[in-house]
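The complex appears here without one of its protein chains, the remainder shown in place.
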Amino acid sequence: MCTGPVGDPDRGDRVSANLTLIITASFMIGCGVYLILERSLTRVLVGLIMLGNGANLLFMVAGGPAGKPPIIGTAPTEEMADPLPQALVLTAIVIALGTTAFLLAMAHRSWQLNGNDDVQDDLEDAAIRQLAATDDVSDSHELSQEASAEEDAEEEVYEEEGAEQ
Amino acid sequence: MLALVIAHFAIAGLSPALTRLLGRRVFLALATVPLATLVWALAQTATIRDGGSVVRTISWLPSLDFDIALRMDVLQWLMVLIVSGIGVLVMAYCAWYFDNDDPSLARFAGVFVSFAGAMLGLVLSDDLLLLYVFWELTTVFSYLLIGNDPAKRASRLAATQALVVTTLGGLAMLVGILMLGQLSGTHRASELIADPPSGAMATAALVLVLVGALSKSALIPFHFWLPGAMAAPTPVSAYLHAASMVKAGVFLVALLAPGFALAAGWHGIILTLGVLTMLLGGWRALRQYDIKLLLAYGTVSQLGFLLTIFAIGTRAAALAGLAMLLAHALFKATLFLVVGIIDKSTGTRDLRELSGLARRMPVVFATAVVAAASMAGLPPMLGFVGKESVFAALLDVASTTGGDGTGIASYAGWLVVVGIVLGSVLTMAYTLRFLWAAFATKEGVAPAPAKPVPAGFAAAPVVLAALTLGLGFAGSGLTRLFEPHLALYPEGAHHAELALWHGLGLPLALSGIVVLIGVFLFVKRKVFAQFQALTSWTWSTERIYRNGMRSLDRAAVEVTGTTQVGSVAAYLTFILLVVLALPGAVMVANFSGSVDVIAWDHPAQAVVGAIVILAALFTTRSRRRLRAVLLVGVTGYGTAMLFLLHGAPDLALTQVLVETTSLVVFVLVLRRLPDYFTDRPLSNRRWFRMALGAAVGLGVAGFMILATNARSQPPVSDGFPGPALEFGGGHSMISVILLDMRAWDTMGEISVLVAAATGVASLIFLDTRMSGIRRVFEIPYPETVEKIPTAPGRRVWLPGPRTLTPDRRSIIFEVITRLMFHTMIVLSIYLLFAGHNHVGGGFAAGMVTGLALVVRYLAGGRYELDEAAPVDAGMLMGTGLFVATASALAPMAFGGAVLQSAELTFHLGPLGDPHLVTSTFFDVGVYLVVVGLLLDLLRTFGSRLDRQILREEREAETPAAGGARL
Partner (left out) sequence: MTMTALVPLPVVLALFGAGTTLMLSRRPRAQRFVTISILTAIAAIAAILLVEADRNGPQVLWVGGWASPLGIALVADRLAALMLLVSAVVTLLVLLYSLGQGMTGDSRKAPMSVYHPTFLVLVAGVSNAFLAGDLFNLFVSFEMLLFASYVLLTLGGTEARIRAGTIYVVVNMLSSALFLVSLAAVYAATGSLNLAQLSQRLGEVSDGTSLMLQLLLLTTFAIKAAVFPLSFWLPDSYPTAPAPVTAVFAGLLTKVGVYAILRVQVLLFPDSHLSDLLLWAALLTMVIGILGAIAQSDIKRMLSFTLVSHIGYMIFGIGLASAAGISGAIFYVAHHITIQTALFLVVGLIERRAGSTGLIRIGGLAALSPVLAILFFVPAMNLAGIPPMSGFIGKVGLLQAGIDDGSWLALVLVAGGTITSLLTLYAVAKTWSLAFWRTPEQAHEMMLALPGLEEGQEASDDKHEITRHGQHIHMAGTAFGTRELEEARRVIDSDAPDRDLYQRLADNSLPKRLPLSMVLPTTALIAFSLVLTVVAGPLFGFTDRAADDLLERTPYVHAVLGEDG
């Protein structure tokens, strides 16, 4: 791994990835994924928070090398860190707060209703799956009745015709 | 023309009102529209006979090359006469058929006349897409007509069956039409016939179109829907079979024949299926009991017959076809109407119960005989004229080489002749069976009691029968009229002419044979029936349709069962797998070894990173809720640290504040939830989840490395510093971006907070957000406390004694809190206004204020909170959003852009000249929203849950107390 100096001319404006940040972020995201696949809504929430933090770190990577705080006058501008990703992340963090609050409310409500905060499966789907489980068709049964009725009628025709005159 | 079509739908709209007015006589009113159409069509006779055509074109959808193009030539003219003429008669007939008190009258009348309108539009369309429009409309209206008595299961089924089958064909046809249009650049029938496209694509298109025609005209293998459609009221059946719906297919074939008769597949498909259908229909007709069903199978047979003739494509055949088309319309309508009369007056259609009607209703009987004779092809009826010329035309095809210009091989020609002759024999037989069944006096059967038939009721069939008879002698006149249409076809072997007497010849002989064998079959019907019983086959396309539908429903259940797992985890897994499979795979494929990375900008990053990673790992393993929450908090603070090291103090500050708030909220809620996560046995799903987590982690890392290495341009933010100072008027770029450059994002973000808080409130106080705000002085002291305030309502510095039970109090904490509170508020105000040039800003300020409230709450409980902030949280956030948006709109008043900011400098003399950026107002809005949010969270997760807990405790105590008392 080469530690290229910041803004080295031959690298043009290419940003070289900060491996530490990337690895940290990836770990948080990986663990987050592991957690959101859990059944407990609290765990899911914890997972989502981690996903969020990880994603936010990635913006730092995207912004390029670290630098001085982007406050004009405190340092020459070329030494400052890219302010845009910071602003974006700030927005993202705030939204994450909303996420936490709302999911917690849901967890609480679901605890009130079910005595636990586990994610429930969908019932209608369960019903359909139950149908699928039994290897039988969802046939328009009326039709087959129609058929049998018609055939009976035909049978009759023959007899009657035979019996006639 | 268009006006006439529209008139049908218009009067349909009026039908409910008219029905209320006229009762069943409404049909007479509705009949005026088809009558007008009939008159109009007759008025055009001259033009048509002279080979002219009536055309009307309105551009509608140029981008789809789809115009409202109407055109009336001979063929269309004839169809219009049939559709409107029979329409008039059937409607008049309805006026007697129905009862005044029939509840479905209004609906039926409306749908019926709309149906007539759709049919009229169909036969007048020149643009095939327009034709398809009316085609489908007839399908839908017939669906409603067949299901007219929906309480009967049979009619519901028949309706659905007809709908599905004909729509299936229709859609195939639509695709065919579109393909034809794509090949030849037009959807106009007239232009397509002029130069028909050729090639494999064209053949495919043609076949698709034919599927439509065949399904509509109930040819094999679609024939089964038609008898089912008998569920409809008899007048509908009469109209459906004689004049409309099923005639649509015939019409389409007749329309395209001039252009496509020579196209590949045309003869093969239509002739084969046509002849087979004719035979099958006749065969089955002979086995029916219900005389209406008998006629229905008769129609199936006749449709096969008609399509066969029109498909031939010689002048003679075309002429014969037109004659038969007219003849069939007349006699089939008559017969159905007769059945209707019988059904109405005797209450049955079963031939085992009908007897001796010939004597009881002679007029009806006479009418039936005339029509039947025409159906069987006996002179001097129009049916005979038609059939004669059919035989002539077919014989020409079979005998002349090259099939009289049709390219039909001689043997095929003869096969068709034989088929048609056999078909006619069966027709003869079932005609007799019909007459016998309906009118004959059968011994052993009691004469059916029959109500007298009012004249008006019988009028329609009589008129039709009269025409059948009269037109039989008008052969030459009809031939003149049809000339222009015939000109579309090449001159045939003989000059074709409709006439009662063609002289002795093979055609006449064939007619003779047909009559003889037909009569024989009828006389020997007992033997023949037994023969049929022997050869009766169980195979039927209806069963195929049924099985098709069954397996469709089955497939639906199966597929849905497999895809709709119904569990969140599964759906998330799908999503993540897609992420790995699509972008992930591409990333791996493009991942080169020579990516350019650095270990860190600053070693400290590595240390913090390690801590964060550990915390993250432990979080996944922790089984206690609180532990998990604290650990995730660690990752959060760690992230803040990394932000700081990266040079993002604002970010770090915000992150810390947010983390802290989340922790508090978490703890407040966790009070209620069980300490431990519900235990689940270690399953291999777990290993799968780990693998998935790892894969996604790696994937994301790959995305970032690949992406960062792709950068070749300076970030857009390089241009920020200058403008930030001059235009944004702030030193802190972050806050300039948030409050000015990208204030639009911030506005969205605070609205998200508002929504989230509202959601929390709606989930915690389910019914209303209003949590009563109780001031301390409203609360009486508990008995334990003696001290009484000097004046009631005076504020107390430490409300603890009133609001908290002694064991929950910590005087020190309360005091410290009271002292800290104002300092924190001051700090937050500072942050609010300093933000523009230093670290801070409205959001941070709001969070600090919020945390101050949090501390107040933790120390003094919910009353303390209401003391500190006696306002409704929703109100506060509302005001915040209001201020923010108002200050966003304000600049527009001065001709600026939304959210445009300006610098104001005040001159306060000795106090100096503080200058203020208008975006600060926006920031105040943000501040208010954030404070509101935290207040809301405290009211819900804090106070409200306190109350709930308290209530539960009380509930827990009361029964115990009761027990003690006993």
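Letters are used for the chains, namely A and B, taken in the order the chains are written, and counting of residues starts over at 1 for each.
Just so it is clear, a residue touches a chain if its C-beta (ideal position, glycine included) is under 8 Å from a C-beta of that chain, and two chains touch if they have at least 3 such contacts.
Note that the structure is predicted; figures quoted are calculated from it, not measured.
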Listed residues B:Thr45, B:Gln530 or B:Asn590, member touching the removed chain: B:Asn590
Omitted-chain contact residue, chosen from B:Ala189, B:Ala493, B:Ile734 or B:Ala888: B:Ala888
Full-complex contact with the absent chain, from B:Asp290, B:Asp396 or B:Glu749: B:Glu749
Touch with the omitted chain, as defined above, among B:Ala3, B:Ala194, B:Val523 or B:Val559: B:Val559
Chain A, residues in touch with the chain not shown (by the definition above): 13, 15, 29, 32, 36, 41, 44, 48, 51-52, 55-56, 58-59, 61-63, 84-85, 88, 91-92, 95, 98-99, 102-103, 106, 109-110, 113-114, 119-120, 122-125, 127-128, 130-131, 133-142, 145
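Following the convention adopted for this analysis, only the chains that are shown with their structure count from here on.
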Computed distance of Cα centres, chain B from chain A, in Å: 28
Touching residues on chain A, where the partner in the complex is chain B: 1-4, 11-40, 42-44, 46, 49-50, 53-54, 56-58, 60-74, 77, 80-84, 86-91, 93-102, 104-109, 111, 116-119, 121-126, 128-129, 131-133, 136-140, 142-144, 146-147, 153-154, 156-158, 160-162, 164-165
